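What follows is part of the complex, with its chains left where they were.
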Amino acid sequence: MSRPSRWSSARRWSSLSRPRRSGLLAGTAGVLALAAAWEAYKALLPDDGWVLGEVRVLPRTTDVAMPHLWDMFARAAEPLTSAPDSPPLWLATLQGAGFTLGVSAVGWAAGVVFGLLVAVLMARFVPARAGLLPWVVLSQTVPLIAIAPLVKRWGAQLEVGTFDWQDWMSVAVIASYLAFFPVSVGALRGFTSPDAAADGVRLDLFRAYGVGWWTTFWRLRAPSSVPYLLPALRLAAANAVVGTVVAEVSTGLRGGLGRMIVEFGASASADPAKQWSPIGGAVLVGLAATGLVALVALGLRRYRVEETA
Amino acid sequence: MTGVRARVRGDWLGLGAPVVVGVAAVALWQAVVTGFGIEPFVVPAPSDIAAELGANLGVVTDAALATATNALLGLVLGTLLALAGAGISAAWRPVADAATPLVTATAVVPIVCLAPVFYTMFGTDAQTTRVVVAAIAVFVPVYLNTLRGLRTVEPVHRDLMRSYAATPWEATRHVTLPGALPFFYTGLRVASSLAVISALVAEYFGGPVDGLGKAITSAVSSSRYALAWAYVLGAVATGLVFYAVTAVIERNNHAR
Amino acid sequence: AGEPEPGAATPVVLQLQWVAQAQFAGYYAAVDQGYYADEGLDVTIQEAGTDTVPIDVLAAGDADYAISWVPKVLGSIEQGTAVTNVAQVFERSGTLQVAFKDAGITEPADLAGKKVGSWGYGNEWELFAGMQDAGIQTPDDIELVQQAFDMNGFLAGDIDAAQAMTYNEYAQILETVNPETGELYQPEDLEVIDWNDHGTAMLQDAIWADAGRLADDEVYAETTVGFVKASLRGWAYVRDNPEEAAAIVTAAGSTLGASHQLWQTNEVNKLIWPSTSGIGTINADQWDQTVEIAMGTRNETGATVISAEPPETAYTNEYVEQALAELAEEGVDTQGEEFEALDVQLTEGGS
Amino acid sequence: MTAVVVSGARRVFDGGTVALADVDLTVGEGELVSLIGPSGCGKSTLLRLIADLDAPTSGSVSVFGKTAERARKDQDYGIAFQQAGLLPWRSVRANVELPMQLRGARGDRADRAQRVARATELLALVGLADFADHRPHQLSGGMQQRVAIARALARSPRLLLMDEPFGALDEMTRERLQDELLRVRATTGAAVVFVTHSIAEAVYLSDRVVVMSPRPGRVVATLDVPLGGPADRAARGIQLREDPVYFERVSAVREALHSGEAASDRVPS
């Protein structure tokens, strides 16, 4: 039965999608609505939230639990500490966010490279795929915090010539551990997508040309994988940020948002608005990271007629 | 090229190869640790881990059950919320657009940032925060995948329902929902192991003293690394059970 | 210590058990005041995260010395980590169990049936020992709650009795506005269980060295004396100049507020000074009490810290005695009998 | 009363493409009319206007004297698309039952029994009685098409709309289904609007062949095919295809197509 090819149907869908601008407007409305809901909730519900039997179903509304939004912004404008040369909190947060973003980027890149290598290995050798894939899935059930100190330890033992392992590199490695997973799974799906019966004709074509696996890989499998790879890269970016922050908390690396979150715990009771700054910073880092991936996607747009989850 | 022989080979590979790889990896690990006399704080030997697991099976199981309960509640709660949200978003485009930045932000914000404030909001004497954290982690993939599924209605099916003058509810019941099911399951599969990890990570930041996350730090802080890894095995097993159960539900529910 | 070679300072890495704060003021002061440099040492201070086990960093060779609480290290030693306590800096325990007055908790036995906060991470053994002494069965008789980085759980009433260090969390409470009065919480609002008063105090911050290297590496042994000496001298500086010491720690990157930092400096001083046998000396009776509790106390999973006496190498006064002798020669007061604590005013948020 | 009246229908798409320009079309009751023309000439668009799956930019469409919308809501027609468009999660039988189920007002036991009986009958008609409990993906493309046709016939509509329903089939299966369509028509007396790009098929099946020209889509010729009524044709079967009238009409349609094509400046492929 003839079905419209993926490529042409994609074009039809995109022509149906609404103008960007209305989405942007609605998005802003959504953010404002959440802000309004936060304050309304705070205003309307009792301090103790709503407790049903033994379980608190709705959160407390005290200023410690849910500071006013304007308090968060006001706090961000004030200095980080009372030290005379202390930068404003927003600036410190931004610097921390920049640091975390940098480490995440390294972790993302390392994870992407490793993920791609694993995917190529699994695409090339069927037994490798069967043997490795379950372990790749399994690897993500190992809690990150259990391996973070180990990675730091392994890294610290490493010293090759003038190259000295830095603590931030351990954090980047931990970030890459989370980032590699979606890449390897997504890339494998992409690399093997020409094997699907519906697309088999292209693979037959390359066989008819009498060319080897690697030529087929570069000319067919790799370009075909792009629609699968791009969402994976985006997921990997979000994962890399999560991994970086967790590892910063875990190893105590100074400079990033994770460390700020740990330290600000000490003032969570008396200065509750303070800890919302690094949370906002983390959202920014995540958005920036996925935004950077969008740039990569832009470079690959010729291969990206449709994206597949 | 695919045929019975390939399938049989595939089945053998599907079960055998991972076991071979696993056994080989564990053997190599054991050999390296004993051969080079590696300290347990670098990496404990598999045999020691197994011994600790054997000696502490009850404690590990209790901890795993505590974490699994929160993960399961979070999985159910997050899935229900995601389904409701995706339904509303699919039915009403402006809601979907308005939710987009919030969902994106939720997808990228690390749990470690949220857990401390959630304990303050929901109380640190209850499991609520762990459930909420797991639910949030679950929400994102289930919502995104389901929404995509609800939106991917084949044009020919849409025309068909219109030609029958079907009501919106009939169209939803007969075409949209069944068509979205595979997408929903893709999201659920991702969410299942996420739920376990998230509930576990949340334990680091407060709540009643139970669960695998707490147990791992306790063991590590007194250098009992083999015991810590026995708890990690508990976490892996829990994640695997969650993943397998969702896979089985998926297979039974949409045998295609 | 040996003659410092001119121009070639020995690099030394010190692993802390948490991030920079006045708890470690002595080491930061020693760096700042050049005491380590005087001993020919180039000291780098490494901070810790939530999952850092300082003693294992030391054992792995990634640090030369580590600061850690004794009960945590006893567990590691039993797991085969060869380290030695070369200077017991804190003579007293800073761990409290804090409750609001109206909770009716004045002594350990009152904890029964209450929601009790515990940090975990090996910081909870004094609490378990105290409850065990009071005949409380854990976890059956109490509801154990994992305490977060902050005191919000306590303030919101989720925890009836929370763990608190005198120098940190206790101050966090006193920096917070009491919504009922509109003023900061006052010590009178709180009931405090101090484990020093109930016989279950355990030794806390000590300087740990690698036992293997102490035995085999003469240079390291010499360095150890120099390191301990300069560190103790740093602590003497903190005692005599608490304001300056607090500023040094803040300058080293701590984000704690000024009044909180000074409070912490002052409280830590109280844990050291006056020193019974000279700062850093390990008193056998305190050590034995710590070991005894570590062997006899069960946590919520039924585990004890250790099951047998630690080896001989677990502590030695050899190096600290040399250091104290040299310090005495140089006219440094190592007992602080004259020590007078400050009366620090906490401000809202500790700023 | 006529089955379909399209008058002055125009359809301009958002991009400015004029898919149909002033199309008039009348289909009498029980009549089979084929639409033929090069790809992109608006055949599907016209069919969709009749089915009220799309609305004309100007002009009007009426079906059995009502508006197209009323006719759709009254379920006056059955439709088969070029793609079978079966619901993959339903069995073959359940796919055929779908239109009845959606309109089976009461949903009680008697209703159900009637539905099952009708589906069985229809599946037998398209030669798929043995496949009632299979899932669509277990059928070949041709079998799926036949299920879609059975589904279109389910409620015995007075009007059948078919958009290249045999497009994906091999020649022999196609010929067999053509004969089946003639038989169904003979027994039910339904009017049929049949889109195709096979000249032979159009001539073989139709009372009238409507030839269209591409962009903007217009009717360039309407040719009668005097080969007898449906029962007659179904009976003659293969011989019909060797009748000289048949060959002559095939040539006539081909010529009309080629001249219509020449009239437009650029030929789409």
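Going by the order they are written in, the chains are A, B, C and D; count residues from 1 in each one.
Basically, a contact is a pair of C-beta atoms (placed from the backbone, for glycine too) under 8 Å apart; a residue touches a chain by one contact, two chains touch by 3 or more.
This structure is a prediction, so every number in the text was calculated from the model and none was measured.
Although just one copy of each chain is shown, the whole complex contains the chain kinds in the amounts A x1, B x1, C x1, D x2.
We adopt the following convention: only the chains that are shown with their structure count from here on.
Two chain pairs are in question, A-B and B-C; the one with more C-beta pairs in contact is A-B.
Averaged C-alpha coordinates put the centre of chain C at 87 Å from the centre of chain D. In whole angstrom, the spacing between the mean C-alpha positions of chain A and chain D is 51.
Chain B and chain C have Cα centroids separated by 39 Å. In chain A, the positions touching at least two other chains are 60, 64-65, 145, 149, 153, 157, 249, 265, 268, 272.
The multi-chain contact residues of chain D, meaning those touching 2 or more other chains, are 83.
Residue ranges on chain D touching chain B, taken from their complex, read 48, 51-53, 72-73, 75, 77, 79, 81, 83, 85, 87-89, 98-99, 102-103, 135, 137. Partner chain B is touched in their complex by these residues of chain C: 50-51, 53, 55-56, 59-60, 72, 75-76, 79-81, 115, 118, 120-122, 139, 143-150, 152-153, 156, 158-159, 299-302, 305. Contact residues of chain A toward chain B in the complex are 18, 22-23, 25-31, 33-34, 49, 54-56, 59-60, 64-66, 126-127, 130-135, 137-138, 140-146, 149-150, 153-154, 157, 237-238, 241-242, 245-246, 249, 257-258, 261, 265, 268, 272, 275-276, 278-279, 282-283, 285-287, 289-290, 309.
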